[in-house]
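In what follows, a single structure is set out as structure tokens and then discussed.
Note that one protein chain is taken out, while the other chains of the complex remain in position.
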Amino acid sequence: MSKRRPYVRPMGGWWKKNPFYVEYMVHESTALFVAAYAITLLVGLVRLGQGEAAWNGWLEAMKSPLSIVAHLAFLVAIAYHAFTWFKLFPLTMPPIIVNGKKLEPEVVVGSGWTAAVLAALALLGIVWRIAA
Amino acid sequence: MAPPVKRQTRKGKHPMSEQKIIEIEVLRYKPESDQAPHSEVYKVPFTDDMSVLQGVQYIKDNFDGSLTFRWSCRMAICGSCGMMINGIPKLSCESFLRDYYPNRITIEALANFPIEKDLVVDLSGFIEKLEAIQPYIIPKEPRTLEQGEYIQTPEQFSQYIQFTSCINCTLCYAACPQVGLNPDFIGPAAMALLHRYNMDSRDGGQAQRMELVASEEGVYNCSAVGYCSEVCPKHVDPGNAVNVNKINAAKDYFLRFLSPKGGAQ
Amino acid sequence: MEIYKADVVIVGGGGAGLRAAIAVAESDPSLKIALVSKVYPMRSHTVAAEGGAAGVKRPDDSFDYHFHDTVGGGDWLCEQDVVEYFVKQAPVELTQLEHWGCPWSRTADGHVNVRPFGGMKIQRTWFAADKSGFHILHTLFQTSIKYPSIKRFDEYFVVDLLEDEGRCQGVVAIEMATGEFTMIEGKSVILATGGAGRVFRESTLGGIVTGDGMALAFRHGVALRDMEFVQYHPTCMPITGLLFTEACRGEGGYLVNKDGYRYLQDYGLGPLQDKPKNKYMELGPRDRLSQAFWYEQQKGRTIEHPVMGSVVHLDLRHLGEAYLRERLPLIYEMAETFMGIDPAKEPIPVRAGVHYTMGGVRVAGNCESSLPGLFAIGECASVGIHGANRLGSNSLTELLVFGKVAGDEAVKKAQSLPPGNSATLLKQAQAAEQRVLALKTKTGGTERVATIRKEMVKSMEDGCGIFRVAETMQANCDKLAELRERFKNINLDDKTSVWNTDWLSAIELDYQLDVAQAMAHSAINRTESRGAHQRLDGPDGAYKVRDDVNFLKHSDAFYVPGSAPRITYGDVKITKSPPEVRVYGAAGEKADQERKASHV
Partner (left out) sequence: MKTRKRSNAPIFWGLFGAGGMLAALFGPMLVFITGVAIPLGLLLPAGTMSYPKMLAFAQNFIGKGFIFVIISLFLWHAAHRIFHSLHEIGIHAGFGAKLLTYGIALIGTVVSAVVLLRVGF
């Protein structure tokens, strides 16, 4: 009879054990804010479908201090999402090889952030043009 | 080819001789008498050139011969001596006591593996995963020995060479929570090795290996935590291998509806 | 006891063992192979080899050159017929490894590249950066997974050989995870257990390199040949003994003493060369370079360091960071992490350390020992290609060439022999089990494993150093005899079954003491200087020179239970290279030319 008795350590609370994991959990939790924002938009869309009064009601609700505070929180969380999303690119994307050399991770991440800023500005510009 | 070394080097240079005493707290587990692991603290005299491995050896040689751990090469190439050092998976032969002094240093068996005894973990699951990925050349164009070597251009060489540096130390498994949460997950190092063969211009086995990549034990267990690549002592970037293969597996998943033969079943 | 019936048992999962296993699996897939190793195969010490593997590659090279470099490098103590076979097979095997995926470093046009190495006339060392052994081992291990007939016994520790009807028929091993015994039967047994350098103190070798296979064969009456020849490598890290590969010099590194002087020019290796030149200066053979280090130390021209002791400098600075990172990445990292030195900015302090055992289990050219059915390959074997001094990069190739030979021979055996008598074998295995268990369970002893080990390595270093004299050699023999006695009084801290490394290291120590005795006694009996065995004594210093009249002979050490080994001598096979003066540098070149002239 074998005297082996391998001991399996429990996983509970693993994410508290290392700052790296804590950060991971934080950036994962931005998903809650993305979901909340998407639902806000969905409600808006439904109201839009219900006619002008309903839509205006939604617009009004968006002005409540609670809503403003919530959206500021969404803004921070989703901006952090964007920040980490591109930061992970060297991990998640195939390496880009230029002249036989792998593009440095800093370059990849930097390009991602730049793209995000440009996309945001473009969006603002388009909205502006449609509105004007 | 080697990526830049991130590791810190010492300012003070050559090891100095004065002896200091460091406290080493070791998580001990004796399967034949202990219900669960417990810690023991040892006071170890050390010099600046001593690695954590040498600290542990000192304990075995002088205090308690029953302390159990794996080691061999002492030069960070055989991959035996991984431990959790202050909670971080590291090769104990290339971690130095001086970097922790005067604080106490805690040592534990690699996380996410069952502990067999003290610092020795059960690696059989990992070895099965290595074997499962078909880690050998499945020739694209077979060649006889008389025909000599395959030609491999620097570009072709650079595609896979990084993923050949894995020493199977399993630090990345200890770093990956998804391995802990689902022990069947094929995991970072095995995927890096799979990717190594897929990317080799001599190999034509990518389609054969897809079944595993795309399976329930495969790449989609990874949630891009990325700590695997962070702790890898050989800069293999196993996390990248896993994540790139998510893309490959997704292509295969959708394309199989289009192509007559399809990918994996 | 568990029983497993194999056709071929291979002990050792290093380069040699894996190559043999693949050879058997390829030539007859119906044979059952048991590959037994005390560590997972990819942890074997082959993993640490840095520089590369020799095999003729360039058009300006030839088998003849490789032959002469090897035989001359071995100070004519080589089996020349075996060397002839070896040099011819070398490129075949290295190409085979390429087909299996080994990432050899390449030239810009995609062909395998070769680098210069010490004692080689033309560059012919195939390399994979400075991790050649690592890549060879992992390639072989991964390739071995392809063959279902290879059953691995990973982390099984072999404690005895089984012998019946006058032939070797299997092994007994401890499953380390449980502490239980397994008998593995086989029609042939191949030992591939690696070297024994851990009987010394400062060495480039991993903790597992304890000479187990040598001791196993020795105890079964097989001779250990040429054990006095222990290679010191000239460029090791002080204290730890970690290796800075010869490729550092192959790539153009300099060795300088405390005055910044390239001292090798004073030791028959000059004149000074700027660029690496084969067989000159830093590319001389290891024995000569280590000896030069010793002389510098005697002359007070080494650098004295309070902790590291006497060192010289390995200077790589002129090669530049980019080149070093490409060609010697491991060396670069090792210098940084272990010593806090940036080799592109500072010279690396180095000293000579134990590196390789030229001797080993005596086998014929087909790798079979005097005990039928028992083969030996790799560093644990003495097949006769290294003689008195191995040339760097010949041993990795040896693993492949002779791994294949032994595999093929074992297949022939397995196909022609009937299965053994299991009952008799089991009885033997059980006796071995009792003997080995007794070491663990016995109480009342007072000696610790670590203490005896420490005294052994110290004594070996003093008695079997780069230069040797009768007095310290005798003291070493006496010390080892004393330690043998004290070993009987050993007491283990750990008496449990699961993963008992206290017990395993005691068994290893037992092996080491046998091997150490074989070395010590072979050394004291050889009253000449040849290759790695250099003496400073004798009447009027008579032993300082080579003595072909009396000692152009292999030494054979035989086990004598409870006593010092018996040493006898055997002939050396000479085919086409009669002994000459062994010279390098300009003198070597001149001798080469003279030889050529006399041949036409």
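Going by the order they are written in, the chains are A, B and C; count residues from 1 in each one.
Here is the rule we use: contacts are C-beta pairs under 8 Å (C-beta built on N, C-alpha and C of every residue); 3 or more make two chains touch, one makes a residue touch a chain.
For clarity, every value in this text was computed on a predicted model and none was experimentally measured.
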Exercise. When the whole complex is taken into account, which chains on show are touched by the absent chain?
Worked result: A, B
Problem set entry | Missing-chain contacts mapped onto subunit B | 132, 177, 181, 211-212, 214-218, 220, 223, 246, 249-250, 253-254, 264-265
Exercise. So that we can see where the missing chain sits, which residues of subunit A does it touch?
Worked result: 11-12, 15, 25, 28-29, 31-32, 34-35, 37-42, 44-46, 48-49, 52, 55-56, 59, 62-63, 67-68, 70-72, 74-75, 78-79, 81-82, 85-86, 112, 115-116, 119-121, 123-124, 127-128, 130-132
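Note that only the chains that are shown with their structure count from here on.
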Problem set entry | Selected pair, greater C-beta contact count between B-C and A-B | B-C
Seminar exercise, completed: Chain-centre distance (mean CA atoms) for subunit A and subunit B, in whole Å, is 30
Seminar exercise, completed: Expressed in whole Å, how far the mean CA point of subunit B lies from that of subunit C is 28
Problem set entry | subunit B: positions in contact with at least two other chains | 31-32, 116, 122, 154
Problem set entry | Overlap residues in subunit A, where contacts from two or more other chains coincide | 3-5
Exercise. What residues of subunit A sit close enough to touch subunit B in their complex?
Worked result: 3-9, 11, 14-15, 17-18, 20-21, 24, 28, 88, 90-95, 97, 100, 102
Seminar exercise, completed: In the complex, subunit B touches subunit A at residues 29, 31-32, 36-37, 87-88, 111, 114-116, 122, 154-155, 158, 177, 180-181, 223-227, 229-230, 237, 239-240, 243-244, 246-247
Problem set entry | Of subunit A, residues touching subunit C in the complex | 2-5
